[in-house]
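Heads up: the structure comes next, in structure tokens.
All protein chains but one are shown in place.
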Amino acid sequence: MSEQDTGTAAAKKERSTAAKWSRRGFIGAGVLAGGALLIGVGVRPGNPVGKLKATVAGGAGEELVNSWVKIGADNIVTAIIPHCEMGQGAHSVLAQMLADELDADWAKVEVMQAPADGSYIVSDTARMFVAPFTMNAADWIEPTWDGLFTQIGRLADAMITGGSSSIRTTGQYQMRIAGAAARKMLIGAAADEWGVPASEITTRDSTLIHSGSGKSAPYSDFAAAAAEQPMDSSPALKDPKDYRLMGKSKRRTDIPAKVMGKADFGIDANIPGVELADLSYAAVRRPPVPGTEVTSMDAEAAKGMPGVQQILNMGSFIAVVADGYWNAQQALNTITAEYSASESPIKTTADQFAAFRDAIDSAGDDGGEQAASKGDAASAFADAATKLEAEYSAPFLAHAPMEPVNCTAWVRDTDDGAKCDIWTSTQVPLMARSAAAGALGMDDEDITVHHPFLGGAFGRRLENDYVTMAVRVAKATGYPIKMIWSREEDTQKALYRPADVSRFKGGLDAGGKLIAYNNIFTQRHDPAEASVPGIYDIANTSVRVAEAPLHLPFSAWRSVDHSQQGFFIESFIDEAAIAAGADPLEYRLNMLGANTARHKGVLEKVAEMSNWSAPRGEGIGLGVAIVESFGTVGAEVIEVDMTSGGPKMLNVWAAMDAGYVMNPDGFRNQIEGGIVFGLTAAMYGEIELEDGAVKQSNFHDYQMLRMDETPAIEVAIINSGTVPIGGAGEPGTPPAAPALANAIFAASGKRLREMPFAKQFA
Amino acid sequence: MIEFTINGQATSLDADPNMPILWVVREKLGMTGTKFGCGIAACGACTVHLDGEPVRSCSTPLSAAEGRAITTIEGVSGEDGELSAVQQAWISEQVPQCGYCQSGQIMSATALLRDNPAPSDDDIDAAMSGNICRCGTYKRIRQAIKVAAGLETAQSEDEAQESAA
Partner (left out) sequence: MRKFTASMAALGTLLIAACGGSEVQEPVEQIIIAEPGEAASAAAPEQAAPPEPEQPAE
């Protein structure tokens, strides 16, 4: 199925739901109107922009038409993007969506990062995170949900980028409506001025046209007047057949700066008014074991080191402030310290895995929390013709974004009281502000967060531990500091994708069908459905979660629970297929349950792409896995060569159904990257514990997949038209590890039940 | 006082000769295109050229630059600001995601293509495997190198649109 073939189906499906989107309120407008929200209430002239106007559109000749778009005197349309740009392309694609509805000239569209301001909360993203079941609410309740989540979003500082959600939430429910509403306001202004009906005015390439009178004008001519027009909270949105930018592989707007070395990341922060030579840098060291404190330090040697300005024992960490990062780090390296004793009984990796197994053993046959239940899985297992038992495990993982954790902060007294400015790479700028406010005892309003590009994040930058540290140092010094973590600190003192153990007892009937599925593990965080094999029709299912201590702090890591569960579930399904003597891909197709047309589609597509049925040479094998995550269904086939002992990955084929893809080339880039991320974890990813501390420290022992090991990757997109549409950033990752493990089994007969794989062939 | 040229500009600096070039470039000269990734020459994010040869600036002391020429990502474009063939290919193939490692990738690729105008896949592996991309853009980096070398045709924006139709 090509994208061409499915376009019509997508068009039909989208058309049928277009009305639903347009019922949604213009959220920003509601918020700016003072919280009296709500939906369907036209916003009065003057209200939509408020005090934001000066900060966002302060330039000469600039007019803010609504909170997401401004139009300059030069007819440049600027899309104001509430999400951060961490490589996922959201800035560009959200601008594409807004510009398409606005009928803007793409060559004259620019992108602006929205400031860290409560007006730019992404309430629909928050809603997708915490209450995805409300995303397709009934008409009568929709205004209530919308209003509730706008208020909650404001309270929760929900300016957040994560969950593969920017395009499918903010894009669909905010940027498109903003673009369409702005277009309608421009038309209204032109109609008033020209004395013609609004219905006779058309738009194209940032131009208003009245063909009857021959009048036309650039948007900029009516930008000021448009701002006085009533804002429509439910403008009509385009049919897919009318898309001019959506669904097209427009080039990303952030890439030119990134190939010239001109893109600013958090670590590149310059402080206005502070000379380069006067900026100070902080190197920091936290205690090696989580939850412990610095009890004493010996900094005698560091005092005499070049460039050192201050040495701080902050209790929870040590900081050296110097005239440059290198000097600061060199001095820090000479400091010795004593730390408080850890209360955690877990000292080693073996201790942690023993804790998982103890918890699972203690839960017995029916203990723990039931995550999913259907039929009688225990009896079905007892009666099964063929019984399978398997235990899988996955280790802790660090995020390891290429830009090490850093934060620049300046806390100072002014005539207007204490103020703080922060420059940092963050997925949650308003939460960063709250964290800083808490650490400083200041009000949110006195803190300004500047958030440039992120040099990777993968969930790490949803946390604010580093922001708190930087502002505490900056408060102590009273002058601006740029805190940079060493890669060692970044690897060893972070928050982690949790390790886990997962046990299965499966039963096949005489025909080889999986009729009993008993599973228990200990780590369930998010999304809740990740551990449920819901795509398959299994008559008797029991999924349980036992409670176990976790030595290292948790944080979301690209695809979150799917990163382990994808491996556990899809490896076990493969074992069932093998036990049944079936072809693993065929077996999956036959097992699909209700509402799985998309799953069938991606499996059939990936079979075709990989030429699945064609025989491979001795020692070469194919493995398949399918995982639905973040609204996208993805199937991957990996071809691996085991003839030289260890796995050599040759090819990856991926078929992804996200419903409708807004930028196909950008989507493919995300899936390719998600696959490499998953394969890196599969081959090498492992954070181990020694004496309660993380053993790995840098890329020499926390290895990444590199160019020479990366297989060829081919990604196919299926636009099935499902609404709401699916995400791009995470869904490529979960199928990669199980597809590789399954391929290794096919090629060598060796079943891998532990991640990572490479060391098992050393 | 250490004398060297940076991106063609003669420079003399009163700085610690042991300080890695990375920090001199970023914090003394204010050129932030060169990135800190690991500090132990294991990731390539800090790659610059020293007399044309790619080096890991996080682990190369300033003293090594005495009397020599440093080129950073800021010096890769032509004097008129025209992007190099490698940079143009990085755009046509839409290589970067977060972009943080890409300065180093471009410096490594630039050196490869100068010495080897028609690299094989193995040549690319050998020259580029010191550079980590955590976003996983290796496929596109490989393709962009071939495009820059003239071995493959650049993807135009229109073609990208067609493929998505």
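Just so it is clear, A and B label the chains in written order, and each chain counts residues from 1 on its own.
One rule holds for everything that comes next: contacts are C-beta pairs under 8 Å (C-beta built on N, C-alpha and C of every residue); 3 or more make two chains touch, one makes a residue touch a chain.
The structure presented is a predicted model; accordingly, all values stated were derived computationally and were not measured.
Here the chain not displayed is in touch, across the complete complex, with A. Within the full complex, the residue among A:Q172, A:S393, A:N464 or A:S502 touching the omitted chain is A:N464.
From the set A:S434, A:N651 or A:S697, the residue in touch with the chain omitted from the display is A:S434, counting the whole complex.
Within the whole complex, the absent chain has one touching residue among A:G61, A:G212, A:G315 or A:P345, and that is A:G315. Against the chain not shown here, subunit A presents residues 126, 129-131, 133, 152, 155-157, 275, 277-280, 294, 297, 299, 303-316, 322-323, 327, 428, 431, 434-435, 438-441, 463-465, 468, 472, 476, 479, 526, 528.
Convention: only the chains that are shown with their structure count from here on.
Every residue of subunit B that touches subunit A in the complex is listed here, in rising order: 16, 19-20, 23, 27-28, 30-40, 42-43, 45, 72-74, 76-77, 83, 87, 90-91, 94-103, 106, 124-126, 128-142, 157, 160-161, 163-165. Here subunit A touches subunit B in the complex through residues 3-4, 7, 86-89, 247-252, 254-265, 267-268, 270, 276-277, 279, 281, 306, 324-327, 329, 400-404, 453-458, 484, 486-488, 661, 663-666, 669-670, 672-677, 680, 698-700, 704-708, 710, 712-713, going by the rule given at the top.
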